[in-house]
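Only one protein chain is missing; all other protein chains are in place.
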Amino acid sequence: MKDTTIPGKILVLATESCAYPGADAVGQAHLSYPANTYVLRVPSPVLFPEKFYLDCFDKGISAIIIMSCGVECPYEGAYDALAQRIDRVYQLMRQRGLDVRRLRLTAICTVCTRAFVKEVNAMNELIKELGPPGTEIELQDVAQSA
Amino acid sequence: MFNPRDIIELIAHNVKKSRNPFGVPRMILNRWWWRTPLEKKGDSILFTGLMYQSLPIIAKTTDQLAAFEDSPRARYIRLARYMPGALAGLGAALLTGRKERRQSDQILKNIATLLQKSGVRFAYRPDLDHYSGILLYDLGDQETFVEHARYVAGQLKHAGIRRLITVDPHTTYALRELYPKVTGHRFEVRAYFELLNATGGNGQRKVALHDPCFYGRYLELSDIPNRLLNGFNIECVPVKNSANFTHCCGGPAESISPKLSHAVVMRRFKELQATGAPIVAMCPICLGNLKKVGADVEDLSMILARCA
Amino acid sequence: MSSASLKKLEIKTGLKQLRELRKETITAATTRMKEQKQIIKAIKNQLQQPTTVPAIAEAAGIPPHMVLWYVAALKKYGEVKEVDKDGCYFRYCSIEAS
Amino acid sequence: MAVTPEFFEQLERFGVAKTFECFNCGTCAAICPLVYEHFPRKLIRYAQLGALDRILENPKELWRCLHCGLCTQTCPREANPGELILGLRRFVVDRWRRSQHV
Amino acid sequence: MRLEAKIEVDAVVIGGGIAGLQTALDLAEQDYLVVVVEKDASVGGKMIRLSKVFPTLDCASCITTPKMAAAAHHENISILTYGDLKSLDRSSDGRLEAVVEKKPRFVDEAKCIGCRQCEYDCPILVADENQGGFSARKAIHIPFSNAIPQVATLDVDHCILCGRCEKVCPTQAVDYFQQPQTIRIHAAAAVIATGFQMTSLHDKPQYGSGEITNVIDALQMERLLAPHGPYNRVLRPSDGMEPDSIAFVQCAGSRDRSMGVPYCSRVCCMYAIKQAMLLSGALPLADITIYYMDIRAFGKNYEQFFQNAQAMGIQFVKAKVASLAAAENGAVEVCYEDQVNGGVTRTSHDLVVLSLGKIAAWNPFGTCPVEVAEDGFIRSVSPRLAATLTSMEGVFAAGAAAGPKDIVDAIAEAGAAAMKAASYLSACHRPKQARSGVSINVKPQPSRAVAMG
Partner (left out) sequence: MREVQIDSAQQAQAEEKRVGVYICHCGGNISDHVDVEALCARAGQAPGVAVARTHMFMCSDPGQEMIIKDLQEGKVNRVVVASCAPSLHESTFRGTLQRAGFNPYLYEHANIREQVSWVHHGRPATEKATALVAAAAAKAARLEPLEPIRMDVIRHATVIGAGVAGLQAALDLASRGIPVALIEKSPFLGGHVAKLDNIAPSNEKASELLTRLTRQVLDQPAITVHTCTRVVGFAGCVGNFTLRIKVDGEQGQDEGKKLHSMPTKTPRRGVFLPQYGVVTGSCPENPAEDSIETGAVILATGFKPYQPMFGEYGYGRHPQVVTLPEAIQALAGENGSHPVWHWHGRPIRNLAIIHCVGSRQIPGVHEAAEGAALNEYCSRTCCSASLGFANQVRENYPVTRVFEFYRDIRTYGRGQEELYQRASKNRVLFFRFEAQEPPRIESNGTGSESPLQITVKDTLTFGEEVQVAADLVVLAVGMKPNGIDDLVEMMKLPVGSDGFLLEVHPKLRPVELPNSGLLLAGTCQAPMDIGEATNAASAAAVKASGLLARGFVELDPFVAEVNLEQCTGTGACVVACPRDGALQLAEVAVNGKPFKKAQVSPAFCLGCGACVAVCPTNAINIKGWTLKQYEAMVDAIVADLAA
């Protein structure tokens, strides 16, 4: 049975020390969340340049959730740099007519199972509403021309 | 609230005069042993301390006091001592009903019988059965207490008494803990239930045991009555605040503030009542105070006597 | 007899002996299990619709702290889920029912 | 209020020894069946400070105590509040008696 | 007959909590071979069961699991879980010998892959002590989600031998016939890191002796606050209500001679403040009160933490609570002396948390001739200069086994114990020979023939 309601793919960038084990904990608790969610393990999401996010949307990724360690970040100063970068990505997204809600920065710890599921579900609701990335542009165009 | 000074002086006066707090002649107060065949010789004696005997008088006196409390007449209490002591006490004693007196006499008779059934050898010497003076100690009249205690201990020593079997917690505490300190005389003091060994399966009921402060906390004897009752197949239901943490019956405040006493006993009564079981007391003060608020209460000796 | 079936037989007799050995705990645990099954059934009956712990307790005649314990357990093993909030309480409902 | 610690030495003669061990937690006051303001900790504190006038302000209060011993049983510091009340009663009775003789 | 295994190591660490693991890691980093003996089915001790930790408020699991994993994967460390220490004493050759009885899990540790199929199929619910008793586990279960090792344990006290777990196990790991195994560990040095227990709820009848449903202890509150807790949120256990008013009763198990615990348990002030802060985050509208005698926020950044809690609106009432009573509708009545106003006061709360104190978890009497002090914790023979030295040569103590301690101090002391043990080892002991010299094969063998005979 194919779930035809899945509107697109969600990429989760999960930190090795907190959020990735947190996603595993969801499995250990045998909870459930939509299968269009792909978790990539990263040492720190500060590694990704603005372009990486934009490329992902270009490639057809509908949404990205960055699950960081938040203030518990083992790399001193990295979290602040990340937050600043995400602000710049938001600007670029706006310029391209991408809904900024497609990119979310959160903090998930090793046992935050409920928070993980909540984030994923919320993002799914959102992309159901928004449709594939890029479709906003048309909407905007329509809106502007009207 | 009465002026404690008046009460203390009254009691001190009575004790000095008559060796008991009410100023009642001992002959009138202590009559339970009449026509009771009891051994008169021996160095191990039943020592009632006249507490149970005083129960009807306490009840009567405090009823009267309660009527006076916080009234302008309260201050006349101190005048009581200017009446001939014996007369004042006698008055109170004569006012007590025969029924009440019979009940408290019966408790003592029961205890004597229980001891006999358990094979305890003891004598009863009405001439040596004195008030312990504990109330004076409690009220802070150390001087009179020590004087009285020395008198009582001296009498006992003189008579060659070695062991005292007591029937109430206050007397037990006075003799066991206080007398050695203030008189220098040490006796073997045992509460009567410590010596009982009767068992039987005929109890088959539940009771709520009210531990008196002196047995529960000061002397830590609570588990013995409990065990005795269990031996008769009587279940002691758990009572909120018991043993070391038992709740006072309010009795000790009777002579100073009947109102306060009533407030305290009502709180305790509620705790006991919550168990739904009839109440068993083992102290004349507790028994009197719980009865006063209409509790379904009887003395430990009564229930033991029925079972044994 | 093959060695496999011989082993099977050995296990079977071993288990029988073990059951005999632990008879008391097994009987007690079995009794508890039966009680648990009844309580779970009663609670699950109430959980066909989203409902709160006190409401289940009232309807099923089970003390509320016990109801909460079972609801927590059923939730852990994926049979019950939390639905929404009703005043100071949360409503739960059986997964099958939803 | 001025502190007069010498007072405590007088109380010792009336059998009070442990009052200074109280660290003023208030268990005695809250556990006391009298449920009366700060009783008995108030008197403990006054005894520690040597506030004789405060104690004598209303000495009758001392006789409210049922001598039930619950405060002593539950005192986390084993400061024996019951002992102090009894000691203060003795102290006050002694004072009354002496003032009478004068 | 019991199966015996022998292990030769440099050091044996008794207790696999945070202190024991840190000691083991520090010793292993000096190239010493270490075996950690843990009585529970998982390492991690009390810390892995906590929600978040003060004063940084980072998640306890996120701090503990890396250390658990690091110890489990370290080539110089072997971990022996579910083992009862039967004796720790000097053997005739002058070395130490620890005799450990490995309790049967009734599951082959080598075969179990932690899939929890057995747990899902087991028909019996048992109160889950790892969730404060608020939820259930099964008779066969993995202790908790982040346990190490991820191996199931069968609780024979509740098992009916129905055979379901054995049937569903994909690796045939269930073995109903497993026997206890005796393991003899020979070591030159030992570190005692046996930790603490909470004082019993039953020691203070005025607090309800554990019979008031909505009076819980602090470790239970940790579970309620943990994101993977029994209800996944804070509810009161009597009926699942979200509490609106929560009280913490400090010194509920320490600084109280009437309970026989005169000393201060050192951590309760801070954990109560932490829990209060977490609660005010989870339940922003709730009233939170802490009844205390002295706030002991003495560690690094602790006082600031306390000040923050006050700024957040948490009420601090200077009073020792005298008694607790069950009141209407599940409420709990707290009775205390309001010291500045009014005197005796009664206040109702929906949920009351007792800040119970710490007592020693392990009494060496009869097991090990090491001395304990009057407080029941291991005695230090040089508390100023080498706090980890015990009365027994070559035996060191760390963490809460050597007196109540917070996590920061326990970890520092664990390092100190490792240092002292390493000094001792280098002074009296040949350096480790071949790295491969040791292999611990404590795989419990099925032994049904033996069992039956």
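Per-chain numbering from 1; labels A, B, C, D and E assigned in written order.
The working rule: a residue touches a chain if its C-beta (ideal position, glycine included) is under 8 Å from a C-beta of that chain, and two chains touch if they have at least 3 such contacts.
None of these values were measured; they are calculated from a predicted model.
Asker: Which of the chains on display does the removed chain touch in the whole complex?
Answerer: Hidden chain contacts in the full assembly come out as A, D, E.
Asker: Which residues does chain E use to touch the chain missing from this display?
Answerer: Chain E touches the chain not shown through residues 26, 29-31, 53, 55-56, 58, 63, 66-67, 69, 73, 113-115, 117, 150, 169-171, 255, 262-264, 266, 294-304, 307, 318, 339-340, 373, 375, 377, 380, 383-388, 403-404, 407-409, 411-416, 418-420, 422-423, 426-427.
Asker: What residue numbers in chain A mark contact with the hidden partner chain?
Answerer: Within chain A, the residues that touch the unshown chain are 1-3, 6, 9, 11, 21, 23-24, 26-28, 30-44, 46-50, 52, 55-56, 59-61, 75-78, 81, 85.
Asker: List the chain D residues touching the unshown chain?
Answerer: Within chain D, the residues touching the omitted chain are 1-3, 5, 8, 20-24, 38, 42, 45, 48-49, 77, 79.
One rule holds for everything that comes next: only the chains that are shown with their structure count from here on.
Asker: Show me the overlap between the contact partners of chain B and those of chain E.
Answerer: Expected: D.
Asker: What chain lies farthest away from chain A once each centre is taken as the mean of the Cα atoms?
Answerer: B
Asker: Name the chain pair with more contacting C-beta pairs, choosing from B-D and D-E.
Answerer: Most C-beta pairs in contact, of the two: B-D.
Asker: Suppose chain centres are the mean of their C-alpha atoms. Which chain sits farthest from chain E?
Answerer: When every chain centre is compared against chain E, the largest gap points to B.
Asker: Any idea which chain sits dead centre by C-alpha averages?
Answerer: Of the chains present, the most centrally placed is E.
Asker: So what's the Cα centroid distance for chain A and chain C, whole Å?
Answerer: 38
Asker: Using the average of all C-alpha atoms in each chain as its centre, how far is it in Å between chain C and chain E?
Answerer: About 28 Å, centre to centre.
Asker: Taking each chain's centre as the mean position of its Cα atoms, how many Å separate chain A from chain D?
Answerer: 69
Asker: Chain A: which residues touch two or more other chains?
Answerer: As it turns out, chain A has residues touching two or more other chains at 30.
Asker: Where in chain D do residues touch at least two different other chains?
Answerer: Touching at least two other chains: 73-74.
Asker: Report the residues of chain B in contact with chain D in the complex, numbered from low to high.
Answerer: These residues of chain B touch chain D: 1, 3-5, 7-8, 137-143, 213, 217-218, 244-245, 247-248, 250-253, 256-257, 260, 264, 267-268.
Asker: Okay, in this complex, where on chain D does chain B touch?
Answerer: Chain D residues touching chain B: 14-15, 33-34, 59-60, 62-64, 66-70, 72-74, 86, 88-94, 96-97.
Asker: Spell out the residues on chain E that touch chain D in their complex, using ranges where they run on.
Answerer: These residues of chain E touch chain D: 206, 251, 255-259, 293, 319-323, 335-337, 339, 342-345.
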